[in-house]
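For reference, the structure I am asking about is given below.
Apart from one protein chain that is not included, each protein chain of the complex appears where it belongs.
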């Protein structure tokens, strides 16, 4: 299938994946996981909300946990380049007939909340409170030493449409998995704005659902240490897949599930992609190396389970490929 | 079951596990594996024999490969403390009615070849040629940077007898796996001479067969690099198990199979055991952490396959425990 | 002093630092250094030229070595976003009265060679031959496993002017060192296009001269291995500074000198900077942590020695600050 053309001048300028809001059923239990075990820095908390960030992030939060009756993903957050882009985004959404509204969001400036054509709840903003630089406060490093939020991975029942829509917003494909043959469909795609392998990935599947969020880390040794820590502090069952190496993106990875089942990937070893003539890398759906250059096969849960978006029903996958999601 | 008492003054002094002789069906193919991929240093070779060592080893060889019609383990080698110990060993073997003979072995001084009561072919020696120190020739480091041969692991159909016999030779137990209950049998045992977790381990199973030999390495990152190298140079199928962490011995491990199926473990992270009051660590056979503190379960091949010893028939396991071999 | 304003829409679009052309006096000797010891991949060579790249780079070269009577830096290369940008660059250079000409450069498409207002020889291009992807050919990794060319660092006698000129081209400041007090001058600056700490840095000093080029690597352990290799293969004297940690950029670094004295930095651990509201970090020239968060002080050679640009006389520093260059 023809790949979407890269749009160099999108209707508004998305800088990068910025933050995610997760609904969790027991905030203390979640903080024991994200803060005490994984090592994210807790920046602020109330009785029902917690704001966390990685050691490299100067902005107030990249992960927001909110007490919720059921585990959901409330919203995916993207940073825009300027306030002007925020207004352009509103105009674009209006033109497309997509639901959107400006909202007051703590620690963020003007924030535009919206729903994409597939039901995914998004929010765009251009300014967030900045806090003390942690990068060189090494005494605070712990757990897997999460550096920065890197990307989202989404189960999509309308994969080609999703790719086309985000391509229109300037997201650019770096790698993709495709069925073989003349009419082979794209089965998964990795798309970026910020110049590495992805800000956003899509996989054919029942959705829309969040497959995982991912924090970038600096060394595989931090992942091995996290495995040791999780295995000896009661979180063995929360280690879902890895460590191993994906062919796609070259990531050395570990996938963990939080106490509500939300999935986080920790990974290192991807590469730069900002050259405008950087060609997407095609993987045949029949090439097992795309998923697992080496390492054990992923468990069934990893292919099937994901986090529903708030108030968004899940649709069946459009087609069943002999396919496996990846990175 | 009562553990064998530690014998502080054995009939002769075994210093440590020293070397192993493997029969391989295609020497060039094996060297492509052990030398070019794993990174062992080739010290000498003829048309039918190759002698390899790790970067820390000053002695001429710790792995000898010999062309053979079928894959076998020809012999396990142990270093004795002195020539006097060699004569004491001969006297001991005579007294026990065990087959033995002095033999000329290249690069080794006087060498005593023998068969233990279970059919395992051994050789004892006290002096081997020493070669150029490699430890600080860092330009020669490659592959997984194997540092030194550390131990053997043996499938034994007469586990308790094997433990008792080697205890008599001064091998001391550091960890063991046992069935629960008053009459619980020992299912696997780790025994040392040199002051770390083991020189020799036994597991209940059809044997005698060599489960694996193991080289010690300095960092888990070398294992991750080896995984990357093997996966991208045609050896993906030779990666049998790991990386992961054993509960037993605390080893961070990877098991690989050579082109003939011989198994090598690379591992780091064990600990010192030379204190005479260092108590053996008991693991219940029902505790899954003993085998896999974290990591994927071992495949069936890992429990069942091993290398036969030359001219030694394999006997069935004495009992079938609900058991799993480890480290 | 006021910092230059960030120009979001520069006259032409520089994507990133791309390659450097060094004149070396003995090409074989240089390849023994860059290829066999440091581990860069040799893509092509003739009797007088060699083209090298890092494991992540798909383009044909990031380092070009050319036989030369004396050691010089012939040219710094930048990739532009499109052919259109190349023509815009020519128009800009014409308008500014800066010397420039299109040239045939092997493996590159249309290439515009120019001299900046300070005498630095540059070249701009938008398309380079692409070669086999090395990233997952792990069997070829060696030395320090250089991943990608990251930045240049330049001694500048007209520091403020240099900063202002490159700001005009859209280079954006991320960190800078400044004298204290109301009239404190900027003493060093780090500027980026690609979204990390820098593509280009300037330090007050006699120039223009190249202080160093830098390759990004994935792990400090690769630097430690390189130290071991260099110290044991006759390159001990070529290790000029490090390993250590810069406060500026957070880099874990090592500086090495090639047989002609050209300086390369290997570093890891910097951070993302693509947010348009990412504020530059100011370091007082009196804060020793900016240069060396920890590690031994830099030797005098590191402050004074650099590579001259071809046919470009060196001017004295405009002022002598009580200053020390950094990363």
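By letter and in written order, the chains are A, B and C; residue numbering begins at 1 in each of them.
Following the convention adopted for this analysis, contacts are C-beta pairs under 8 Å (C-beta built on N, C-alpha and C of every residue); 3 or more make two chains touch, one makes a residue touch a chain.
Nothing here was measured: the structure is a model prediction, and the numbers come from that model.
Peer 1: Hey, which of A:27, A:221 or A:274 is the one touching the hidden chain?
Peer 2: Spelled out, the listed residue whose C-beta touches the missing chain is A:221.
Peer 1: Hey, which of C:137, C:224 or C:318 is the one touching the hidden chain?
Peer 2: Spelled out, the listed residue whose C-beta touches the missing chain is C:224.
Peer 1: By the contact criterion defined above, which parts of chain C meet the unshown chain? Give residue numbers in ascending order.
Peer 2: 220-221, 224, 227-228, 230-232, 236, 239, 243, 245, 252, 289, 293-296
Peer 1: Determine and list the chain B residues touching the chain excluded from the picture.
Peer 2: 8, 15-16, 56, 58-59, 79, 81-82, 126-127, 130, 133, 135-136, 147-148, 194-195, 218-219, 247, 250, 268-269, 271-272, 274-279, 281, 293
Peer 1: Quickly run down the residues of chain A that touch the omitted chain.
Peer 2: On the chain A side, contact with the omitted chain comes from 37, 136-139, 141-142, 219, 221, 225, 228-229, 231-233.
In the analysis below, only the chains that are shown with their structure count from here on.
Peer 1: Name the two chains that are joined by the greatest number of C-beta pairs in contact.
Peer 2: Looking across every pairing, the one with the most contacts is A-C.
Peer 1: At the chain A/chain B interface, shared numbers over all numbers used: above half (same) or below half (different)?
Peer 2: On the two sides of the chain B and chain A interface, the residue numbers are mostly the same, over half being shared.
Peer 1: Any idea which chain sits dead centre by C-alpha averages?
Peer 2: Answer by centroid distance: A.
Peer 1: For chain B versus chain C, what separation do you get between their C-alpha means, in angstrom?
Peer 2: Computed value for the inter-centroid distance: 50 Å.
Peer 1: Centre to centre, by mean C-alpha position, how many angstrom separate chain A and chain C?
Peer 2: Each chain reduced to its C-alpha mean, chain A and chain C end up 33 Å apart.
Peer 1: With chain centres defined as C-alpha means, what is the inter-centre distance between chain A and chain B in Å?
Peer 2: 45
Peer 1: Which chain A residues sit where two or more other chains touch them?
Peer 2: In chain A, residues 293 touch at least two other chains, as defined above.
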